[in-house]
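Shown here: the complex without one of its protein chains, the others still in place.
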Amino acid sequence: MKLRHAVILLGLLAVSPATHAHELRPAYLEMREVKTGEFSVLWKTPMLGDMRLSLEPEFSGEAKPATPVSTRTTPGAAVQTWTLRALALRGQTLLIRGLDSTMTDALVRCEFADGTTWSQRLSPAQPSALIPARQTAWAVAGVYVQLGIEHILFGIDHLLFVLGLLLLVQARWMLLKTITAFTVAHSLTLAIATLGYASAPGAPLNAAIALSILFLGPEIVRMWRGETSLTIRKPWLVAFCFGLLHGFGFASALSNTGLPRADLPLALLTFNVGVEIGQVAFVGLVVLLERSFRQLEFCWPVWVLRAPGYAIGSLGAFWTIQRTVMMFR
Amino acid sequence: MKKQKTESTKLKTLRRATRISQGVFWAAVLMWPMSALAHTRGGEAIGFLSGAQHPVSGLDHVLAMIAVGLWGAQLGAPAVWVLPVTFPMVMAFGGMLGLMGVKLPGIEIGIAASAIALGFVVFREAKPKLWLAAVLVGFFAVFHGHAHGTELPPGGNGLLYSIGFVIATGCLHATGIAIGLIHRWPAGRAVLRLAGGGVAVAGVLFLWRALA
Partner (left out) sequence: MKHSVILLSIGALLLAASPAQAHLMNSGFGPFYDGLAHPFLVPDDLLPVIALTLLAGLRGARCGRWVVFALPSAWLAGMAAAAVIHLPSGPVWMTCALTIVLGALAAADRPWPVALVVGLAAVAGATHGFGNGRELAAIKGGGLAMAGIASALFVVSALTAGQLATLRAHWARVAVRVAGSWIAAIGLLMLGWSMRTGQ
């Protein structure tokens, strides 16, 4: 009885981060030095319904807008542009006012006339940063690796798909092949979409990703019943095909944050590395936990063993319906 | 037939991969305390470093700890692992007394005497009963711990200092036991006894310094 409650509790714990996932979209501040001491500023803030999050960038030193601020709204975000006059932006402290009372982050990117760039991620806990004299490629890489890890850690739909694959594939060798196929596929489409060779419309894409999760549910049940199917015989094939879809999902997340044009290949590569780190950590954790449960000789009741499979199927179905409805609204 | 063979190589690779992943897991487990140290608030890592430095900074202490390891290796099982299991706790008990301000007479003399006694038993290859060996080592361990307890620098983080201190002491034991492994060869036995004699002589010097 106690065990049962604990399992339910843990199930709830596992799902809880999802509730905050929608507030994740970070704000994006881009400042490009068009001529010495003059920056063209792009400031993208996420919208909650019709409300723009009240976030404002502030500089510690001398920096004044030279043109009036023009505002337009895109779905989910407000975009403001203006020209900023600042003789020395380096050495000033940038503060995003209001960030500390939100749950979102802000990505800041500054391109100087000398070709160097500075990227920084500001968070509610750390809403300000010093614009340093120079920033290395390492620092840019660090920002995007973290972004990639974060995207997979909070992207509950991607994790659920991987969990589905883990449930479906028992043999380790096949698991390695399957996860590799998924990785190769989503890296491919992530690169293609980010570099602008192809694109997928957002709403149908989200519905299709949900469909990929829903697809795994019945296959898992089929495997329990000892039946076979193409998915069960060749899980890597399915992982590859759906991986292509998930890659477009990653790409839209990456482009939502606003991509640096100059460092595009580096940002793309390190974002992907971050995603893989998160994914490998998740797979490793699940495999090690499963091994530990075996060594601790857990005798789970059947419904506990079945629960993850049914959870994947039902959540996939729920999201598919929800996102399909959203498509036609 | 061929297919079976490739399957078995695959299995082997997998087994190796599992072992590696287990290794990574344990390495990560071991790394965690380290990362915990690296990430604590400003300057506290200093506590860990000063704690780790302390046991290796005094030659008297280092020689006595290594002698414990050497003697353990000479005595063989079960002493070789009973000593490293019990010694840290007894020494920490002495350290606790020192921290609490309990006065023990003749600490410096006790430490010098421990080097003499431990060096001597290694030199003689003495093999007393396990409990007697444990009492002897434990008695001196209290002195060593007490000295470190009272010398603990004011301020700083006590926990990190303690972790560094205990880990460094454990590593000294391990060094002694590792050196003691040469006990299985006749020439190695002679070298060990000689080393014990050296520790005892050094102990006499420490005693002279403590009394002077």
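The chains carry the letters A and B, assigned in the order they are written, with residues numbered from 1 in each.
Just so we're on the same page, contacts are C-beta pairs under 8 Å (C-beta built on N, C-alpha and C of every residue); 3 or more make two chains touch, one makes a residue touch a chain.
Keep in mind it's a predicted model, so treat the numbers as computed, not measured.
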Residue among B:Pro84, B:Gly138, B:Gly180 or B:Gly196 that touches the chain left out of view: B:Pro84
Residue touching the undisplayed chain, where the options are A:Val34, A:Leu48, A:Ala66 or A:Met103: A:Met103
Residue in contact with the excluded chain [from A:Val41, A:Leu153 or A:Ala208]: A:Leu153
Contact set of chain B toward the excluded chain (per top definition): 22, 25-26, 28-29, 31-33, 35-37, 39-42, 81, 84-89, 91-93, 95-101, 149, 152, 158-163, 165-167, 170
Touching residues (missing chain, whole complex) on chain A: 2-3, 6, 9-10, 13-14, 16-17, 20, 103, 120-121, 123, 125-126, 136, 138-139, 141-143, 145-146, 149-150, 153-154, 277-278, 281, 285, 288-289, 291-298
